[in-house]
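As you look at this complex, bear in mind that one protein chain is not there, while each of the others sits in place.
What follows is subunit A.
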Amino acid sequence: MPTVSVKQELLFQALGRRYTDEEFDELCFEFGLELDEITSEKDIISKEQGDGKAEGASDIILYKIDVPANRYDLLCLEGLVRGLQVFKERIKAPRYKRIMPANGDVQRLIITEETAQVRPHAVAAVLRNITFSKDRYDSFIDLQEKLHQNICRKRALVAIGTHDLDTISGPFTYTARPPSEIRFKPLNQSKEYTASEILDLYRTDSQLKHYLHIIENKPLYPVIYDSNGVVLSMPPIINGDHTKISINTRNVFVECTATDITKAKIVLDILVTMFSEYCEKQFIVEAAEVTYLNGKTCIYPILTLMSCFSETPSSLAKLLTRMCLKSHVTGNGNNIEIEIPPTRADIIHACDIIEDAAIAYGYNNIQMTIPKTYTIANQFPLNKLTELLRQDLAAAGFTEALTFALCSQEDIADKLGVDICSTKAVHIANPKTAEFQVARTSLLPGLLKTIAANKKMPLPLKLFEISDIVVKDSTKDVGARNQRNLCAIYYNKNPGFEFIHGLLDRVMQLLSVPPSKESGYLIKAAEDSAFFPGRCAEILAKGQSIGKLGVLHPDVITKFELTMPCSALEIKIEPFL
């Protein structure tokens, strides 16, 4: 869940009243937000860098609020306040409008065909006669950063650039050039650099270094110029210093370049609707015209307004209006028409509207009922068998272990004296540590590691586990399957092979499998690198080999950092269903 940090004072000012911490927490709960933390800049620095560095930092109280991942309109103070005010019926939801400039001089952005290889799409708009203050300016920058981190997928999908319109003149060209041909003074720098130099310059920058890879290896880099050749920005890396916005900026040109046009439109809509509040004509956004490679022209921002119908009376319309979904009853009183504002990109189906109606109603006001669905329950046979066997193995004096399904390659290969290729194991592509390289093909390593972690416990140690292993299987749609195994080990001053053998006999007895060659089970001497020569046997039943038992090989014992003799049993139980 993304987190937004807002100053408590500003929040209360905008909401028009003060709240106690509990009251605000309650409000958040109702609306679907979470008040994660109440802190201050000083506290944050204290926690991260120690009290010394926190000296002189701001004491102003900050609320850290978690917002749902699909609500881009709640990522800034302005959006939060608007949403809550409408929810509490203190203000009416604004209706956002896009207009053409009065004198007909619409700003133009021309996209050339070179961009198609690297970053094909762009959208733009103008915020006319806007008034910033320090707080509004900070919020404007913060929202762009939040959008970049979330819906823009760290600028890979969309990158936002905002420019002081009074420092440049259109029409603007969005094109792509070889890095050596691009030259400008980046934001807050003192001299000009070429594009390659800029990438080098920011290679160590803690923020920007993460975005370099998006264009680094391309033959052409995206760049936006105005009609005089001034560079507005080199997306997605950095804007030009020339067009930087300050608190005194009055007119803002917003451009979003992207690899995903849908998201670009959403991002533009969010940014301009949020901050159009501070324009002279509130909630009015000036259009910009974007001309594509093939001559197609679009006017942005789209400010998507959709309508849809539902069949319930006027109270529902009232509820939805509180969620910024302006509604009124139409037709014969059974339908309502709902306006979806551009701030609600998350509304894509009627069910999204239903949720908002429920939130306005209050989840905890809804009456609880029990579904009339009558069904007879069935257990999954394999799990039923597992449960029965577990109980009896514990009754037999063995203790159950629960181990990880993921392990290292050594655990299932080298330590057991086999080659990894012969295990038919499933390999993980992106493990964070070597402990999660493969999925286990045997329960034995897990149990041996459990003993190694419990050497101080009194002997004998008798452990068991009935759980899944994973093997490759080309007959399955995903290429692998689970197999339910039963594994038991006996660890003591003497190997106790007869105990493990006895346990096998007991398990077979429980499964009603007699010790006979024809219709039951049979134990045959066998060889296996994990077991001591002459003390290893294969178990045959149901027409197949179901597993092995024996005394573990001393190499295995030492490789798992153990010291005592140990005997083990591992069988598959699915044949016995």
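Please note the rule applied: contacts are C-beta pairs under 8 Å (C-beta built on N, C-alpha and C of every residue); 3 or more make two chains touch, one makes a residue touch a chain; residues count from 1.
In the analysis below, contacts and distances are computed from a predicted model.
Participant: The complex lacks one chain in this depiction; which UniProt name from "phenylalanine--tRNA ligase", "Trafficking protein particle complex 8", "ESCRT-II complex subunit VPS25" or "Molecular chaperone MKKS" does that chain carry?
Facilitator: "phenylalanine--tRNA ligase"
Participant: Which residue, A:60, A:99 or A:394, contacts the hidden chain when the whole complex is considered?
Facilitator: A:394
Participant: Which of A:17, A:134, A:191 or A:432 touches the chain that is not shown?
Facilitator: Selected residue, touching the omitted chain: A:432.
Participant: For subunit A, which residues reach the chain that was dropped from this view?
Facilitator: These residues of subunit A touch the chain that is not shown: 1, 29-32, 34, 68-71, 153, 157, 260, 262-263, 306, 348-352, 354-355, 358-359, 363-364, 366-380, 382-383, 387, 390-391, 393-402, 404-406, 426-432, 436, 439, 462, 464, 468, 470, 472, 474, 476-482, 484.
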